[in-house]
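Notes follow the structure.
Only one protein chain is missing from this complex, and each of the others stays in its spot.
The first chain written gets the first letter, and so on, giving A and B; residue counts start at 1 in each chain.
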Amino acid sequence: MAFPLTVGAKTEGFESPRLLKVVDVDTFIAGRWRPEHCVLLADEVHERLLGAPWGALCGRPNPQWHAPWIERPALEPGFLPGDVIEIVPGRPNIRIAYRRGQRGNVLFATERCNSFCLMCSQPPRQLADDWRVNHNLQLVELIDDDLPNLAITGGEPTLLGDGLLRMVEACASRLPRTRLEILSNGRLFAAPSHLDRVADIGHPDIQWNIPLYADVASVHDYVVQSRGAFEQTCAGLVRLAEMKQAIEIRIVLHKASIPRLVETARFIFRNFTFARHIALMGLEPIGFTLANRDALWIDPADYQDELVEAVGFLVQQGMAVSFYNLPLCTLDRRLWPFSRQSISDWKNIYLPQCEGCSARTRCGGFFASISEQWVSRKVAPIATSIGG
Amino acid sequence: MADNRNVSASGVRAATPPVHVGTGAEIASSQVTSILIDAALYPLSVVQRTAHRFSATHAVRVDRADGKWAVWLNARDGSFNSAGLEDDFYTWLVDDALRERIAEETCGIRLALVTAALAGTRAART
Partner (left out) sequence: MGRFQPPSDFRPSAEYRLLPFRFRRFYASRVLLVNEIGEHAVLHSEQFQAFVRHEMDADDPAYPLLESRHFLSPGDAALPLDRMALQYRSRKRFLFEGPKLHIFVVTLRCRYCQVSRRPDTAAHRFDMSLEIAEQAIQHVLEAPSSHPTVEFQGGEPLLAFDTIRHIVERLDAAATQRGKTFRYVITSTLHDLDDECLEFMRRHGIVLSTSLDGPESLHNRNRPTPGQDSHAQTLAGLARARAVLGDGAVSALTTVTRRSLADPKPIIEEYRRQGFHSIFLRPLSPYGFASKQGDTLGYDTFEFLAFYRAALDYLIEINLAGYAMDEVYASLLLRSIWTPFSSGYVDLRSPAGAGFGTLLYNYDGGVYPSDEARMLAEMRDDSLRLGHVSDSYSDLMQSPVMQLIATGGVAESIPHCSDCAYLPYCGSDPVDSHARQGDVIGHRPSSAFCSRHMGMLDLLFEKLLCGDPDEMRVLRSWAAGRPSLADLELGG
């Protein structure tokens, strides 16, 4: 099921943008947030409770309410207790900034980037969006502290500089039990800088997810459309390791990265043995990917040999490897143990062809954005039942 | 099978090889192969290096005369030198000259590499 990121709902009484924790009575009592930071789902709530200084009330229109008001979204499920919503006065849509109990919650750091990847799912814009730092700091206050995983994405988060450090600090103190994964190209770590202080913050569980698309600059720099990027990312990887940071290396599987995949695996093992994990990702048909289909699209059915060899090599050397975003029917069976269900719940669907597939509960499915020309010819239900 | 010129035939313990330069007793002439090498093309260090490879199986002597190196090889076990000995020697000589050139070209990087790897570490401090 793909959950939408925004919902349409009328709002009234808001003077400025607000982030609010969605609560019902039980959620509010169980939580640690002041009413000023919450929007109460007010239908069927006793009058007495409505008098508290709520950030907003949500429900059927009631002229007696003094707090800012949000209409109950028409489309199910709308937003649920525990979620965090963002209201901008005048906008008809409410953004769901955090979904309780779902995979894939992020802190969006910036739209700026110092790369320009062919398959970028979030095409960069060069604008001053440092306001996002404070926005994210507020959001961190409203996130459940039992959230297992939270990502910082962008754009390129390290471009925030000190702002990134403040976000990491906030997560370290407010969400110490949440693994923080920062999606970064690592380029700004190539040389010593103020950013190195991130190692001193002492966040208990931070991981840097850093993409590497080849073992040579000519291919990697082409994929990220930036000369010098490969050497900077490699240097950044070494320095982050020296700063004792946990690192995951990511490779997006497409026409440019597949030809050298086996050599890339060898390169990673020889030079970045410290990597805690290697993530091989299927292509997400969104953003720049759509414009670069000819350069990028290769049917997964056509690269299983390279995949088995590269993964086989890494696994045999004792490195941890996972697949994301590749449905099981397109993967060689020997690779199934490494496939993870990873597409964020809000962008995850199954296709009509999946009807009757016995592996559905184990399979990550597809991106909601998918269209026919991005579907492998091998997608078909898996007939026999598979053990564990 | 790889050329194993630098593999000894018998692994027998050998005395320190007599690689003379300039002076020394004459080696019996009947089974000596002598090779003249243009000193302008090959430095002594390379000629010595190649000569050293043959020093297990042959007594070797390197002399200088008229702008040339004179390399004399004499099989230790008393057999006649093989017909291809001079060709063998040149094959190695050319490669050893290449080795020296590569080593010169890369020695600065090699030093920087080892320094970067080991200096400032505990091993370097003990």
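One rule holds for everything that comes next: contacts are C-beta pairs under 8 Å (C-beta built on N, C-alpha and C of every residue); 3 or more make two chains touch, one makes a residue touch a chain.
On a predicted model such as this, the values are computed, not experimentally measured, just so you know.
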Touching the left-out chain: which of A:Thr6, A:Gln102, A:Asn271 or A:Ser322?
A:Asn271
For the chain left out of this view, which of A:Ala172, A:Ala301 or A:Val315 touches it?
A:Val315
Absent chain, residues of chain B that touch it:
1-4, 6-14, 16-17, 49, 52-57, 95-96, 98-99, 101-103, 105-107, 109-110, 112-114, 116-118, 121-123, 126
In the full complex, which bits of chain A touch the chain not displayed? Write them out.
116, 118, 215-219, 221-222, 225, 227, 231, 234-235, 238-239, 241, 256, 260, 263, 266-267, 269-273, 288, 291-292, 295, 308, 311-312, 315-318, 333-335, 384-387
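Definition applied: only the chains that are shown with their structure count from here on.
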Length of the line joining the C-alpha centres of chain A and chain B, rounded to whole Å
62
